[in-house]
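Every protein chain but one is kept in place in this view of the complex.
== chain A ==
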Amino acid sequence: MSDMRALYQEVILDHNRKPRNFGPLEGANRVAQGTNPLCGDNYTIYARVNDDNIVEAVSFEGSGCAISKAAASMMTTRIKGKKVESAEQLIEEFRAMLTGELDLQGDHSLGHLTVFEGVAQLPQRVKCAVLPWHAMHAALEGDDETSTEGDSDIWSKE
């Protein structure tokens, strides 16, 4: 991608400047940390899942680039209120979009999250966008730590 203005769209810059659901979450029963040791991005993802398996509340804290922070912020706004299964489906669609495996013209529920589509053309930034989503997946699964350098298949493009 040669035109960075297409990547750094206003919605991404806005979430970077004013991240939503930023800070620790009271009563969180799912927590996971996501780190990218190559660039130092580091986020903690909090979720509160109720007895009906609904993600009642989510939040995140930490630091990183605009892509990762906006991805985390927009993720929290989309996952809040979802059933765990639909949250997991959204996580998978987001990952598939960034690894070029998703047909954006076909059925999906990404909505505004397609602003991250351009990141797929920047291989070294794909990890930035997926990092908080991967951490959310780990939180929902009950893993408490995840890294872009781990062997989890969510990072694999194969």
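As a convention for this text, a residue touches a chain if its C-beta (ideal position, glycine included) is under 8 Å from a C-beta of that chain, and two chains touch if they have at least 3 such contacts; residues count from 1.
Following the convention adopted for this analysis, contacts and distances are computed from a predicted model.
A.B. asks: Name the absent chain by its UniProt protein name; which of "cysteine desulfurase", "Formate dehydrogenase major subunit", "ABC transporter permease" or "Inner membrane protein YjcH" is it?
C.D. replies: "cysteine desulfurase"
A.B. asks: Considering the complete complex, identify which of A:19, A:64 or A:132 is in touch with the unshown chain.
C.D. replies: Only one listed residue reaches the unshown chain, and that is A:64.
A.B. asks: At which residues does chain A meet the chain that is not included here?
C.D. replies: Chain A touches the missing chain through residues 1-5, 7-8, 13, 17, 38-42, 63-67, 69, 122, 124-125, 128.
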